[in-house]
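Let's turn to subunit A:
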Amino acid sequence: QITDDVVKIGVIVDKTGVYSANGGPGGVRAVEMAVKDFGGMVNGKKIEIVSADYQNKVDIALSKAREWFDVDKVDMIIESTDSAASIAMQKLAAEKKRVMIFAGSATTALTNKECSPYGVHYVYDTYALATGTGRAVMQDGGDSWYFITADYAFGSSLERDTTRVIQDMKGKVLGTIKHPLSASDFSSFLLQAQASKAKVIGLANAGKDTQNSVRQAAEFGIVSGGQKLATLLVFDTDIKGLGLKNAQGLLFTTGFYWDYNDETRKWSRRFYDVHKAMPTMIQAGMYSATMHYLKSIQATGTDNADAVMKKMKESEINDFFAKGGRIREDGRMIHDMYLAEAKKPSESKEEWDIMKIKSVIPRDQAFQPLSESTCPLVKK
Partner candidate 1 sequence: MAEDIILETRNLTKEFKGFTAVSGVNLRIRRGDIHALIGPNGAGKTTCFNLLTRFLTATEGQILFNAEDITNVPTAEIARRGIIRSFQISAVFPHLTVLENVRVGLQRSLGTTFHFWKSGTTLAQLNSRAMQLLSEVDLERFADTLTVDLPYGRKRALEIATTLAMEPELMLLDEPTQGMGHEDVHRVTELIKKVSAGRTILMVEHNMAVVSGICDRITVLQRGAVLAEGSYAEVSGNAQVMEAYMGTTTGVLEGAH
Partner candidate 2 sequence: MEIFGIPLQAMLSQLLLGLVNGSFYAMLSLGLAVIFGLLNVINFAHGALYMVGAFLAWMGLAYFDANYWIMLAAAPVLTGAFGVFIEKTMLRHLYKLDHLYGLLLTFGITLMLEGLFRSFYGVSGQPYSVPEALSGAFNLGFMMLPKYRAWVVVASVVICLATWYVIEKTKVGAYLRAGTENPKLVEAFGINVPLMVTLTYGFGVALAAFAGVLAAPVTQVSPLMGSNLIIVVFAVVVIGGMGSILGSIITGLGLGVIEGLARVFYPELSATVVFIIMAIVLMLRPAGLFGKEK
Partner candidate 3 sequence: MQAITENFTVRHNGSTVNALEIKDLKAWYGESHILHDVNLTVKRGEVVTLLGRNGAGRTSTLRAVMGLTGHRTGSIKVNGVESIGLPTFQVAHLGVGYCPEERGIFSSLSTEENLMLPPLVSRTEKGMSIEEIYAMFPNLAERRHSQGTRLSGGEQQMLAVARILRTGARLLLLDEISEGLAPVIVQALARMITALKAKGYTIVMVEQNFRFAAPLADRFYVMEHGQIVEHFAADQLHGKMDVLNELLGV
């Protein structure tokens, strides 16, 4: 049975901020698409969507989520980017016993210390990003690093995970500097990184912050001076924003690329028709996750969070986004990840032809093994 005779999905995204292109309105579109594709109804009950812009602010996210749960009786919240807000919402959702899906947040805390029986971490996390990109760069000889890190949960999580990879592979971290979220001028951070003489400057940030760092690094002659940039989190939209001229050669890890196979192309073209941009991995993941959630409600016949979560964890995910995907007891959805490289302008044949997949990171290696998880839900 469905409470209140309606299944309500809350979509909370950054609609206008630094991450708006990565998740943002496109994320809302993806969820809408999923609901529409599902038929707008589940078990004869209507599916409704509410969405909000939380501007990457924890307080707005939390107030909104609380109100959604208390007043609007929202059954599931899916979010797009901010790690700090995610950790806060994870706690709230656990307290209110509602399903909470993280599509864009990257911190591994969500499936470790802060894990919850009601939370699903769907697309990627800092562990996956760090191992994919970190390994590749280290193997390329980049064994001394300096980090420019976004000063909040996501940035430090990404830096920590990458540092672990570097140290495992006998590399050195020479220093790190934190910058506030959506800083505009990176020159001073970049000069500090430059002065460290590290071989690699690791950018533990995302979205516009990453774009600005890369652009300004060029201005100050950092790459031409022999240092290498490691962009730890890059989306298709960032490459578009930078232009291939600036972005070419950037190496990064991603969970999805629209031009990977026929299935991804088919879905992505549909998405492009409504959103006028190709999907990022977050947006694709939000569609996939919503579908999986709705299917689980259909299968169990209830919107009761415990039942739905049980079902979601039992059933395998097989769609354009993930093959053989599985949600573990710590809430981590595991699927294959890809190591990608931004194309040179000469290689690009059309507007969105921007990256090539260099290798596939199989799902068992891509994510933190359960054995290392500090999540109390994991039975050891």
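Inclusion criterion for the candidates: all candidates are chains of the complex that A comes from, given by their letters.
What we mean here is this: a residue touches a chain if its C-beta (ideal position, glycine included) is under 8 Å from a C-beta of that chain, and two chains touch if they have at least 3 such contacts; residues count from 1.
The structure displayed is predicted, hence computed values, not measured ones.
Q: Out of the listed chains 1, 2 or 3, which is the one touching subunit A within the complex?
A: 2
Q: Which residues of subunit A touch candidate 2 in their complex?
A: Checking each residue of subunit A against candidate 2 gives 15-21, 55, 177, 182, 184-185, 187-188, 191-192, 194-195, 207-208, 211-212, 215, 219-221, 225, 241.
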